[in-house]
Every structure is written in structure tokens, then in C-alpha cells.
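Apart from one protein chain that is not included, each protein chain of the complex appears where it belongs.
Take a look at chain A:
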Amino acid sequence: METTTAVRGQGITKCFGDVVALDRVDLDVARGQIHGLVGPNGAGKTTLLGLLLGLAVADEGRLEILGRPVGRALAAPEGIAGFVDGPGLYPALTAKQNLTALARLRHRDVRTAGVEEALDQVGLTEVADDKVRGFSLGMRQRLGLAAALLTKPRLLVLDEPANGLDPAGKKHVHGVLNRLAADGATVVLSSHRMDDLEALCSEVTILSVGRVVFSGPLAKLSAENRELEYRVRTPDPLAARGIADQVPGIAVVEPGAAGTRQDPEVVVVRALVPALDELVVRLVGAGIAVRELAPVVSPLEAAFLALTEQDQQLPAEQGQQHSAEQEQQPPAEPEQPHSAEQGQKDPAERAKEHDAS
């Protein structure tokens, strides 16, 4: 049960030169909640997370963190930890030395600082004495999380914590975050991995070009009356396709259409949930087995795309520089469909380029 608010932002505006990174953003995050922050690159996620960590201060608006107003940079309350743009680690030190140095910096007794426990929680005990120089991106992410855990945070701010994580690492990180939330800590994280957000977050805020386009529970987002594409796997796709054509509200997506992979056993349809229910009833009635029925993209991703595409297209049509920059980004890598976006620029960087130009 929600008892109070961990983060409350009202009308937060942050500009870098002429570029508006955050435009009257409202954000409310309940204590004990894992709150996701999503948005295309340049939406202002990292800027917002930076404000929560106290790295910068909003130009306008009011921000309260853990019940305390934040009025100047680096004046955030005790109990906030996390990282933006990747964890800060020193490669010449071992994992354990990184955490120990940090614990000493905060005047904690190294014996009771929980260094071993933090490493154990993120699954890095076996490499505790290895230099961070040899760590993979996922291991660094986990070590960054362990560093944040040392402070026993009441608000944990994480920027793309799932970057580079293998399934085991992901499991560790999810476990840690869920335990933290269960213990009453609040987690605000950004991610391009919709599956992570769906697995972890109870609420999300979607940002687009510095504005909030949605904020609320995931269930509310999924329940929006929006057509989705579904993949129907059946041993008789021809018959299934014939039936789908006859169901009102069902549109069959041609094989090989944009974003669909040709699979002889799969029929892709676009529909609202009631029409989809009707299709399943008719397929079963016709004796056609349904081996799989799943959305081609998750509801969150679909909502994200629907909510942000309009904002993304508008500046492009107007020939604005920022959208043009986004379109020029390299294509996504096959292993991580969203990884290419991660290399795109935050408004702070765009502002610099803008100034330079």
C-alpha cells in the first residue's frame, strides 16, 4: 500500500542553451515502487535521472525527493544512490577495491559496510578480486548496482541498468531490485528493454521530446483501446488465414510485411482484443489447433511506439534539427534491438552541438 511519495516533480523544466530537455514534466513516484522511465533517445530521461541524483537542478518547477525540496545541485537528500550513463568504476581496482574505496569515502566501516553482501547480491562474488578492467558491460552494470546498494538507498536511480546483461545477470539484477522495493526502497530506472520494464515496473512514465506523454500503471497502458498485431502459430495457416479474413475487426498482415518475419506456420493479424477472442473461438470451432498466440510487440512497446511516434514525426516534418539527428543514428543491432538507440544523444549533448553549430 502506498504511504507517501518518494519523488514528486511538478512542472520541471530544464534547458541546455536553446534546447529544452525537459518541458514542464510532472512525475510522482510512490515509495516502494519500481518506476520505469521510457522514451526515445533525446526524450530527456537521463536529464531527469540526473536531476533526481542531484547532478543538476531544474530551471523551473518544483522537485521533492524523499519529502525534501531540492533547490540546488548536489543537495539531494541522504539515501539516494544510482548512476546515469553507466556506473562509475575504476578499472585499475578490483571489484572489491572499488566498493571498499567507496565505503571508506562514505566513512563506513569496511567490515560492516556490506561489500561482500553487495557483491553476492549481484552475483559477482567469484570475481570480487578481479580487476574491473576485464569486466564485461553487464558485469560493470552489476557492480555499479552493488556500489549503489552499499548506501542502503531509499531511492535508487538507474540509467539503463539492463545494458549488456546476460540472462543470469538479468536475474540477479531483477532479484535485487524486487527485494529493494519489497523492503520499501523506491527504484526509478530507465530502459529501452520493454520486457524488463514489464517484468519489473508497476508504473511507467513515457517521455517524448522532453514532455510526459503517459504516466501511470502498466495495466492502464496495456488496457488502452489500441489495435495490436498478434502472432498466431498453427499447423494449418491457410485455413486459419481464411477464417481470420471472415472475422469482423481482424486484419491479416501480409507475410513479409514490415517488421514481420516469414514463418510458414504463423499468421499475423491486427486486431482489438474482442475481435481476437472471436478469432480464437472460430479457429477452435473449426478444429484448427492454436499452438501460440502472442503479441508481435509487447503492449508496452506498442503503446510506447504509438505515443512517441507522433511526437517524433512532428519535428521531422518541420525539418527541425533534433529529429534529423535521431534519424541519422545507426541501425539497431540484431542481438539487442534497442541498443543502437542507447548510443544516441541526450538533450545535454544535443545542446552542446547546437551551441557549437
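One rule holds for everything that comes next: a contact is a pair of C-beta atoms (placed from the backbone, for glycine too) under 8 Å apart; a residue touches a chain by one contact, two chains touch by 3 or more; residues count from 1.
Assume contacts and distances are computed from a predicted model.
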item	value
Record-based protein name (UniProt) of the chain missing from this complex, from "PPM-type phosphatase domain-containing protein", "ABC transporter permease", "Acyl-CoA dehydrogenase family protein" or "Na+/proline symporter"	"ABC transporter permease"
Residue of A:E60, A:D85 or A:D195 touching the missing chain in the full complex	A:D85
Touch with the omitted chain, as defined above, among A:I34, A:A76 or A:A95	A:A76
Chain not shown, touching residues in chain A	2-5, 8, 16, 26, 28-31, 33, 47, 50, 53-56, 64, 66-68, 74-93, 97, 101-102, 104-107, 147, 154, 184, 203, 215-216, 348-349, 351-352, 355
